[in-house]
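One chain of protein is taken out of this complex; the other chains stay put.
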Amino acid sequence: MKDRNHLSNVGLVHKVSIIENGLIDIPMLQILKPDGSPHKDAVVPDIDQELALKIYRTMRFIRVLDERMVAAQRQGRISFYLASTGEEAASVASAAALEPQDMIMSQYREQGALAFRGYSTEAFMNQMFSNEKEANKGRQMPIHYGDKSLNFMTISSPLGTQIPQASGYAYGQKMAGEEAVTICYFGEGAASEGDFHAGLNMAAVLNCPVIFFCRNNGYAISTPSEEQFAGDGIASRGLGYGVKTIRVDGNDSFAVYAATQKARALALKENCPVLIEAMTYRLAAHSTSDDPTGYRSKEEESKWQQKDPIARLGAWLKGKGWLDEEQENKDLETMRQEVLQELKRVEKVPVCKIDEIIEDVYDTPPWHLKEQLSELKKHMAKYPEAYPKTSGRL
Amino acid sequence: MKDRNHLSNVGLVHKVSIIENGLIDIPMLQILKPDGSPHKDAVVPDIDQELALKIYRTMRFIRVLDERMVAAQRQGRISFYLASTGEEAASVASAAALEPQDMIMSQYREQGALAFRGYSTEAFMNQMFSNEKEANKGRQMPIHYGDKSLNFMTISSPLGTQIPQASGYAYGQKMAGEEAVTICYFGEGAASEGDFHAGLNMAAVLNCPVIFFCRNNGYAISTPSEEQFAGDGIASRGLGYGVKTIRVDGNDSFAVYAATQKARALALKENCPVLIEAMTYRLAAHSTSDDPTGYRSKEEESKWQQKDPIARLGAWLKGKGWLDEEQENKDLETMRQEVLQELKRVEKVPVCKIDEIIEDVYDTPPWHLKEQLSELKKHMAKYPEAYPKTSGRL
Amino acid sequence: MAKMNLLQAINNALITAMEENEKVMVFGEDVGHFGGVFRATSNLQQQFGRDRCFNTPLTEQGIIGFANGLASQGSVPVAEIQFGDYIFPAFDQIVNETAKWRYRSGGQFSCGTLTIRTPYGGGIAGGHYHSQSPEAYFAHTPGLKIVMPRNPYQAKGLLLASIRDDNPVLFMEPKRLYRASVGEVPEEDYTLPLGKAEITKSGTDITLLAWGAQMEVLDKATEMAQKEGIDAEVIDLRSILPWDVDTVCESVVKTGRLLISHEAPLTGGFASEIAATVQDKCFLNLESPIARVCGLDTPYPLAHEKEYMPDHLKVFEAIKRTVHY
Partner (left out) sequence: MAKMNLLQAINNALITAMEENEKVMVFGEDVGHFGGVFRATSNLQQQFGRDRCFNTPLTEQGIIGFANGLASQGSVPVAEIQFGDYIFPAFDQIVNETAKWRYRSGGQFSCGTLTIRTPYGGGIAGGHYHSQSPEAYFAHTPGLKIVMPRNPYQAKGLLLASIRDDNPVLFMEPKRLYRASVGEVPEEDYTLPLGKAEITKSGTDITLLAWGAQMEVLDKATEMAQKEGIDAEVIDLRSILPWDVDTVCESVVKTGRLLISHEAPLTGGFASEIAATVQDKCFLNLESPIARVCGLDTPYPLAHEKEYMPDHLKVFEAIKRTVHY
């Protein structure tokens, strides 16, 4: 047993001295200015044309998808949607800095990360329509993506729960000797949950190679961040956990990329968690169930429209001569068409057969679930018109 | 609707910059050196002889009580006890800086605060023996004190739960216009619970006049603090919440007193929470169910024995000429006698009548509880010897 | 009297309570300026100020912890949990703290003034986490009261009674009916009794028992059964804890048959407690087994929501099985 002295490194004062806000300054990493030109002393990350364009196009795709799905919800074709407009760089550019074997555990506004990994338009549509082709069998609401083949953990609604889970997942990766980390996305609102505290503290103490990526977009539904916390954002909490922390401009793809790349390297090399706070703004409504005019002004929104992450990277790409504007506009049209076509095609795909209702509760359905299913099927056979989605395939 | 810009105060960097441990230094307030002499540049708080002696004597009383009750548990006279040896200054001197109208919500190792408030030896014994004279009617284990007349909230075992509760209590005091604060005690172990995070964050956002007083005594049962957190103690978390924070030497009564006095003034004046981290050491076993030789060395313990808070204040008092050693030794003997006599007397007091078993579940017992009680009493009347503590008084 | 939907009735009850007693405070996620994601707290902040109606940070354990402390101090908190599915992070604060506060302190302190409001239930395409009916999870907890209204009139009267009752009350609102259920509600103050069931239709052949949104389903099934000559007695339990055993048993003694229906999964649902109690108290009166028509023992499945729900057809079939046993 080694002797401990938990005071050994503490300095002394002899008058009451108060530690408070403003004592430290947590600056924000910005590489590209809002106009797309790099800061003079900035180090632009080593990104080749292919990757830069993949980031850019994924962001554009997501914006197209978001617009289209919000419209589809208004038309009553899907029940719910949640857009990430204005925050595309945070999820796309961070995912770009990862390797495919890294696990992604996300909140729900990180469709960009998923698209970057290769989730197809068809897969998006299958999920949105909860149909039988969806990998999660349509059991959750739209936007609760999940794809094992892409190392993207199925999303669950209760906020913050994925944070300690990510610590555990990363611990398992480390124990298995994998060259992989876990990235965990969450909002600044979710960071108020007790699970946030548990997850960061455990990751620090148990040396888990996990990247905690907070999208601080200023709002949790209607609640502005100043009614969410009184400290200096989420980054200022990192110190309290002894977790290395980086704050970035979440609307700057290069800052996000550079920070995530650095975080991944640190996490792997030192077996430690890293916290990234990406400062951004939720330009979209919280979801299709929300109307932000009840809690914020158009002026505020328009200020942030000027910091658009897609335009910023686009300007840089143009400056670099990597972007053919005409071609891009054609591509955009193609994307729109593709989304629309897939939507139309997929909305006809049926939901799973009713037999699936008792699958995956356990590894195999126990007797009581089989009994419940067989009673249900008998009942449905009696009233087929009442259960039109499934009664034709009993 | 006022426009918000949650980035307005953030500075920029253009290279990845990492915020990490060591970036800030949270020093510890110490007024008296371990030998009892004040530091040269220290401001000794304005404490008169009466108050200084009251702090001293309360600490001595608690040590006597702790020793006696641990022995009583070994003899099988009580089922459980939990001593605060070595940590007396943290609870006694902090309570001394409060006003009687301030609410105390404690963890379980703050018998010093309770004694300072005037909880009698008899009351301690009633609680320990769970008898009918105890204010809480003997429903919880020994050491779960509570006394409304002393503004000392009844303790509950689940750790950390009192932290957000204290925020709420303080909010209520503020709304009622009371010149009062709430103090909330907890250990560095309990500070890992999600409730800690919730409580501090809510107090900061909702402007609650509450003092969060953490006794960092190095252990949570067998778990040393380096397996509890990786940051710089609990104080370093204050910044993350935007909560004013003071770290003190928990074995220095004057430092604890001065910090708490300052915290109370701030909390009242600015309607804000204040976090105090008192650095101390649990010289006692965790409880009578614990044996620390399984997880720490005698050497480590003896180092801390030399920092004894009672001896430190005693030395200062002697230096000041306020302490008559002979008299004190007599007083100590009197205390011992009193504790022993009360113990002997109180262990004969019966537990509550069985009718109390259904009281206080609701404001008045509903029909089903009355039914359950009447069946129970019939049963007990049939087997009186099986329920010896209550069957004689049906 | 005014026509109100269920949300308006709740909003009206909150205004009534806040006007009457300045110690009443309403808080939770998004309940402040915005008036809650369902708008149940609309205009309260505007009318009563930010101190008495406010947003909290996003932490259910914190909301209830804070509310417990506030209640024990003597204020009258009405805390909102945005969805019943998100009440579980507060489970410890409710089950170990709220419920045991008075008992553990020998009656010195209590959380009696606390009311927790939360929307529950399915039928809104909400899937796993916007559809649960968690009442049974709490009904195993002495010290709590649990109340679930079926329509706007009941909602106002029961909510006002809950806020004024000196015991902590979990008030669960059928969100499917928030806008769908509209009815006449007195604008003046009134309360309805806690712990009392209500016979909404008398009958002789079978007793049908449910609460909250499920009452609509019973009504439909009752009509279908009536057409087949089965005359059901229908009871709204209203209070799940403590529950009104007398009214239920009196009815069963009369009809000889009992069917209970809830959306929550069958196993361990509150129907089990009722069935266990009634088979004991009415053993000699029962002419057929007590039937339970409930959700399946699975998480709440979005794509198969219709099939999952204990709808009027399932209830109707079970009525026939029970009557023709």
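Some notes on this structure:
Labels A, B and C are assigned to the chains in the order they are written; within every chain, residues are numbered from 1.
By our rule, a residue touches a chain if its C-beta (ideal position, glycine included) is under 8 Å from a C-beta of that chain, and two chains touch if they have at least 3 such contacts.
Nothing here was measured: the structure is a model prediction, and the numbers come from that model.
Here the chain not displayed is in touch, across the complete complex, with A, B, C. Only one residue in the set C:25, C:40 or C:290 touches the chain that does not appear here, and it is C:290. Within the complete assembly, B:220 is the residue of B:220, B:268 or B:343 that touches the hidden chain.
Of the candidate positions C:28, C:265 or C:310, contact with the hidden chain is made by C:265. Residue A:366 is the one among A:118, A:294 or A:366 that touches the chain missing from this view. Contact residues of chain B toward the unshown chain are 79-80, 130-131, 137-141, 144, 156-160, 189-190, 192-195, 220-223, 227-229, 289-290, 294-295, 351-352, 354, 356-358, 361, 368-369, 372, 376, 379-380, 382-383, 386-387, 389-390. Seen from chain C, the chain kept out of the figure touches residues 61, 85, 88-89, 91-92, 95-96, 99-100, 103-104, 128-129, 136-137, 139-143, 241, 264-265, 267-273, 275-277, 279-281, 283, 286, 288-292, 296-299, 301, 325. Think of the hidden chain as still there; on chain A it touches residues 103, 105, 134-140, 144, 146-148, 153-154, 156, 158, 161-173, 175-176, 182, 194-195, 197-199, 201-202, 205-206, 359-363, 366-368.
Note that in this section only the chains that are shown with their structure count from here on.
Greatest Cα centroid separation from chain C: this falls to B. Between the CA-based centres of chain A and chain C the separation comes to 35 Å, rounded to the whole angstrom. Across the assembly, chain C contributes residues 54, 57, 59, 61-62, 89 that each touch 2 or more other chains. Contact with two or more other chains is made by residues 192-195, 227-229, 295 of chain A.
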